[in-house]
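All protein chains of the complex are present and in place, except for one that has been dropped.
Letters A, B and C name the chains as they come in the text, with residue numbers starting at 1 for each one.
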Amino acid sequence: MRILFIGDIVGRAGRAIVLDRLPNLIRDWKLELVVINGENAAGGFGITEAIYNEFIDAGADAITLGNHAWDQREALVFIERAPRLVRPVNFPAGTPGRGAALVDTKNGKRALVINAMGRIFMDPLDDPFAAVDRELNACPLRSACDAVIVDMHCEATSEKQAMGFFVDGRASLVVGTHTHVPTADHRILPGKTAFVSDVGMTGDFNSVIGMGKDEPLNRFLRKIPSAKFEPANGPATLCGLAVETDDASGLAVKVGAVRLGGTLEEARPPFWA
Amino acid sequence: MRILFIGDIVGRAGRAIVLDRLPNLIRDWKLELVVINGENAAGGFGITEAIYNEFIDAGADAITLGNHAWDQREALVFIERAPRLVRPVNFPAGTPGRGAALVDTKNGKRALVINAMGRIFMDPLDDPFAAVDRELNACPLRSACDAVIVDMHCEATSEKQAMGFFVDGRASLVVGTHTHVPTADHRILPGKTAFVSDVGMTGDFNSVIGMGKDEPLNRFLRKIPSAKFEPANGPATLCGLAVETDDASGLAVKVGAVRLGGTLEEARPPFWA
Amino acid sequence: MRILFIGDIVGRAGRAIVLDRLPNLIRDWKLELVVINGENAAGGFGITEAIYNEFIDAGADAITLGNHAWDQREALVFIERAPRLVRPVNFPAGTPGRGAALVDTKNGKRALVINAMGRIFMDPLDDPFAAVDRELNACPLRSACDAVIVDMHCEATSEKQAMGFFVDGRASLVVGTHTHVPTADHRILPGKTAFVSDVGMTGDFNSVIGMGKDEPLNRFLRKIPSAKFEPANGPATLCGLAVETDDASGLAVKVGAVRLGGTLEEARPPFWA
Partner (left out) sequence: MRILFIGDIVGRAGRAIVLDRLPNLIRDWKLELVVINGENAAGGFGITEAIYNEFIDAGADAITLGNHAWDQREALVFIERAPRLVRPVNFPAGTPGRGAALVDTKNGKRALVINAMGRIFMDPLDDPFAAVDRELNACPLRSACDAVIVDMHCEATSEKQAMGFFVDGRASLVVGTHTHVPTADHRILPGKTAFVSDVGMTGDFNSVIGMGKDEPLNRFLRKIPSAKFEPANGPATLCGLAVETDDASGLAVKVGAVRLGGTLEEARPPFWA
């Protein structure tokens, strides 16, 4: 299966490049599963139903979230009618929506998409390792689905790597999100799970994690807020990860970085050239 | 000037690849300045005088540190006779050693090497922005030195990026360290300062941030320590950043990732091929 | 029921005053239930079986723990044969011991003792509110036991107070521990649960939270460890909370501070004079 995961879309610039490029990428690369982290899609904070629908229309098969899941309060409501929207699985019992979704892929297969949130330097939540373990046991790769994607939304590289090894051999891909910077450590772990510590954001990198840089810099220097954080609106880089899995095992055989547009060094998966 | 910065050396495996590869890299790439982050060189925790000398003998011109600076307590003493060893500049007044060093380069020029520690999700210290600003004013690029390297040792991508923009145009390079994962956002900022959020560790990536993965995983899952953290000792990847500066301005003209050996996708600066 | 809760015993000085005073307090005040937080009893770090037995022999009916539960690794083993030792209930599934214990009181009744750990500024754990709620539902006050004591071990006053209100009317007492400083906000909440944000430590207050003050002060000033933390060994203050419950309801009717010995202002429950 040909899988593309696209990292945290930030604001208008991030949305624009996704809507512009994704249909072509699906066609050119013959993508069968596209997952997008959308927690910053609406002005940097959360996601609206209109944006969710735009992403689905552009070809996303699932959209994951994170600590900004509910910044747009409508998400608490529309998530119930948005079966492809996945919020962190370790939110408290009773939280609207779902933490794992079994979605149909473009090639008629089924993929389990899990969103989990780390706890190091993050808000306190229940154990993401136990929560992911439960989901994997409830819907095991191969016997119950054809691919498993785990979006590990967290700050610390240690916690992301630990999640990678924890599910190694049981998931097709563990992809870190949240830091908004792509890491270059994409690889296939010994058990054949593709992994990257952070896929990076999709937004304008002439910024501080996607936000216009003046106010973040002001706060670091003066410790006095002087304006709201607003997304930077220069040319965006689409940051993603390309993974190809073996149909029999559902595990990874190829992994490559994707960086298109904007100010970062371009990267394309050579295996889909 | 041709500059190579090598990220956090972790333990024996990390030291071995540096000692093995660095002399050849200096020769092949005609390197004029080599800076290494050595805070994890001694068994993952701190640095000894013997290791410091090994790195200098292998061609390092300066060695930076971080939150693990004093894990080997001898560092508090030998740093006073190790002029190329640089600890965070924003440690309290009275801390042994220096937070910035003016070092002679291999081509008879002078480079200012500053080590600063961020504060987001880190131990409380004085303001790194104010401290770096003071050092830059005391030894400005061009008028007082030919290159300025800032090692911003911290966790949060926002703080690293803010430091990049804060000194953009005043430093040759701002390189993040500490997360032990290389980021793929190396670029030249608008003011011609080369930047990367994290250069990554030099160590065995079949690990959790350089440490054998069983105990980190055990602690995430059970919350009960059962062993000490020990460096992983499989084949290491050397992670670095290659920067070429303009001799007249001291600012960056080229920047490229370096990843050699081990399990990460190899990268070499095409401009020094 | 006459209940005395004694806060975090720190080291030798703390143990000595408990062993010295507790038998007399039980007799003079006709105590029916005594609960002690013992997470710092062994040299400031954890608890041993010998110390556990000493406390039981001196009259403790239950001993609670906290983030230092396993500092003495023997506790992982002997907790299985120490039915009155209670570790945080929201530790991961599979943790040795128990997070709630139903203990016989001195007057032939039954008391449920729960230990929970907060998450604000603490290690990440599962939700303490949900965990306490489960225990209360499994063994409700009046129908299944005669008193319920919740030791909320945490840093933030907000989280402690929230726990107080969360179980107000369902517990006899919610007592905060961990900061090692007694608070003066003991009161009976509207639903008749006795509450105090922190009961305070039992140890030498000529110290930094029970530890000899030189090394903590050194670390605040210099950011370089120069010695281990050692308990201060001057005269200790026994810090506790006295609660009297109504036999029919199991809820609180009187609450008063207890501070005996050492350097703090003495306090005794006037209602047991």
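Just so it is clear, contacts are C-beta pairs under 8 Å (C-beta built on N, C-alpha and C of every residue); 3 or more make two chains touch, one makes a residue touch a chain.
Just so you know, these numbers come straight off a predicted model, no measurement behind them.
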For the full complex, contacts between the hidden chain and the displayed ones involve A, B, C
Given C:Thr48, C:Thr183 or C:Asn233, the residue that touches the chain left out of view is C:Thr183
Per the whole complex, from B:Ala93, B:Ala248 or B:Ala273 the residue touching the absent chain is B:Ala93
Touch assignment to the omitted chain, from A:Ile56, A:Ile120, A:Cys139 or A:Leu221, lands on A:Leu221
Listed in rising order, the chain A residues that touch the chain left out are 70, 76, 91-92, 94-95, 123, 125, 221-225
Chain B positions in touch with the non-displayed chain are 92-93, 119-120, 124-127, 130
Where chain C meets the chain that is not shown, the residues are 121, 127, 129-130, 155-159, 161-162, 165-166, 179-187, 190, 197-198, 200, 205-209, 213, 216-217, 220-221, 257, 259, 263-265, 267
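Here is the rule we go by: only the chains that are shown with their structure count from here on.
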Taking shared numbers over all numbers used, above half giving same and below half different, the chain A and chain C interface sides are same
Chain centres from averaged Cα atoms put chain A and chain C apart, in whole Å, by 43
Separation of the C-alpha centres, chain A versus chain B, in whole Å, is 29
Residues of chain B that touch two or more other chains sit at 221
